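This is the structure I want to talk about, given as structure tokens.
A single protein chain has been omitted; all remaining protein chains appear in their positions.
As written, the chain order gives the labels A and B, with residue 1 at the start of each chain.
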Amino acid sequence: MHKTKKSTWVVIAVMIAVALAAPVAVGPKNNYMLNILISYCYFGILAASLNLLIGYTGQMSLGHAAFMAIGGYAYAILNKTMGLHFLIAIVGAVVISFICGLFIGLACSKLSTIFLAMTTSGFAKAVTLIIINEKWLTGGANGFTGIPKLTVFGHKMGNFELYYVALAITLLVFLFCYRLIYSKTGRAMQAVRNAPIAAAAMGINVNGYKFLVCGISAALAGLAGCIYAVNMNYLSADMFNKTSITLLTMTVCGGMGSLFGPVVGTLVIGTLPELLRTFSGYLDGVYGVMIILVMLFMPEGIYGGIKNLAGKVMTRKNAASQPGKEAQDGK
Amino acid sequence: MGNEILLKAENVTMRFGGLKAVDQVDMEIKKGEIHALIGPNGAGKTTFFNVISGIYMPTSGQVLFDGQDITKLKPHQVTQKGIARTFQNIQLFESMSALENVMIGHHTRTDSTVLGTMFHTKKMKEAEWKCYHKAEEMLEFVGLGDEKETLASSLPYGKKRILEIARALASEPKIIMLDEPCAGMNASESNDLAQTIYKIRDSGITVLLVEHDMKFVMGISDMVTVLDHGGKICEGVPDKVKHDPQVIEAYLGKEDEE
Partner (left out) sequence: MFVQALIGGISQGAIYALIALGYSVIYSTLKMGHFAQGDFYMLGAFIGLSLSTQLGLPAVIVFTGAGLLTSLVMLGLERVAYRPMYNRPMNALLIATLGMQYVVQQIAKIIWGSDVKRFPSMFDNQAIHVPFMGDSIAITPQNLWVIGICAALMMALVLFMKKTKTGIAMSAVSMNRKAASLMGVKITTIITATYTIAACLAAVAGVLMGPVYSVSFSMGGSMGTKAMTAAVMGGFGSIPGAMLGGVLLGIAETLCSLYISTAYKDVFTFIILLIVLFWKPQGILGQAKITKV
């Protein structure tokens, strides 16, 4: 049975405390900073959902931002065009993303890594084209404007309140991922990534699990899209194209196949644009270089790299007292 | 030892393009036996395994398990019916611990759903604990009790093979198929393995094994089937097979490969 170490719980508690205090610290009127904080939330969800797919199940999906777009647009259409309550719109958007995810699941169950990568990136391009061309539904190239803010009991939520809503959703998503990973399903996912034929021989319905994880992962990305839509009040196909590279960099650099990876990735890569504001023209190149460097020197991502390093230091410390005892992996 | 037939292959043929890897093989495996499948390299033994475990669909013929037709089932369904296997070229979940590997083996018998996982139900927790204890028990059974937390990738070769057996046993099979279980093992290791195989048989699980090590096979098996060029050339108790002229001929030409 999985046991999380006490020190890990302390880290998590500190992170949640910081997340709770952050908006107060930056000031409830500081919309610029609040937007960044909210962006950590939806990027965190996105990275975690992509991590389920690539990191845990080994399915190279490159079109993940498309699900965010599907979720965002579905929310906008349900909420604004059709005038549904935002809760219904969110549920609707998540369900629609889930169903679209199943289509990619179909591809996962048939295709090997490289062809899947092609298919998913092609899928993302197709979604972009549909958004641009179906003007009546999506607003076309001008984007979808005027998505209303959340209103609860007649009170219009500002960014300050929205942040806490987004944070709560993010924490729930991470709790969900945590429970999923340390369960029968999570083990099956990792088995599929490690050795698909052996997984099947152990009674795991390999295609079934790929299917399921694609659906779940797409649904979570759709949820992130909803937060994004509410936060921005505006959607365009262009924004999601940019998200693709950011998302990939976050997932890869943070570290795949661990729950802390997406958190680290989101915080590091999500902050990068702010640090490099004067060099914003170089951002994509920096992302590219980072992806390559991480793949070269830290294939397990920044989090994995730090963990390995810490593990090595610990082993060296313990070597004298406990010969032969390998550093714990944290699992 | 009853005479009940557990697994029955009828006229199984597996063709890859022009090549007949398995050619009209009939085979019956009795409950509670240790049954060996031998033959020179390329005789079609592993292909036959793959047909039974559902990785390949035979070109023609039927596989019956416990009286049920399992020919068209997918690998995971075959496992669910109670057939477990190991692999000739080790296929462990390398990035996971030995215990987790065995827990995955228990997959089909673990009773928890995604929804249960989401809401952390009592039922799901119980299922998880049951799975955990089963895995622990299986590791003890094969003698890997001390390696619970070791990553599969860092186990020595011999132990990897043993771990594969523990993983297969965790699926609570009626029959376990071992594909060259003592390949690459030294004498003392394969001795231990023989003991483990007896223990498995004594716990009521039928054993079907493919093996190259003649001494090992002849010592351990109740029944031996010999394949050559995809076809069955001999079947019987070890003593009979050892002296069969066709078997000797099939092996003599290939003696250097042994």
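FYI, a residue touches a chain if its C-beta (ideal position, glycine included) is under 8 Å from a C-beta of that chain, and two chains touch if they have at least 3 such contacts.
All values reported here derive from a predicted model rather than from experimental measurement.
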Candidate in contact with the missing chain, chosen from A:F43, A:F144, A:F240 or A:Y287: A:Y287
Among A:Y40, A:Y56, A:F123 or A:Y303, residue touching the chain not depicted: A:F123
Residue numbers in subunit A that touch the chain omitted from display: 58, 60, 62, 107, 110-111, 113-115, 117-119, 121-123, 125-126, 129-130, 132-133, 197, 245, 248-249, 252, 281-282, 284-292, 295-296, 299
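The rule we apply is simple: only the chains that are shown with their structure count from here on.
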Between subunit B and subunit A, distance of the C-alpha-averaged centres to the nearest whole Å: 40
Subunit B-touching residues of subunit A, taken from the complex the two chains share: 1, 176, 179-180, 183-185, 187-188, 190-191, 194-195, 197-206, 212, 216, 257, 326, 328-329, 331
Subunit A contact footprint on subunit B (complex, rising order): 53-55, 74-76, 79-80, 84-85, 87, 91-97, 100, 103-105, 107-108, 110, 112, 114, 117-118, 120, 124, 127-129, 131-132, 149-151, 154, 167-168, 171
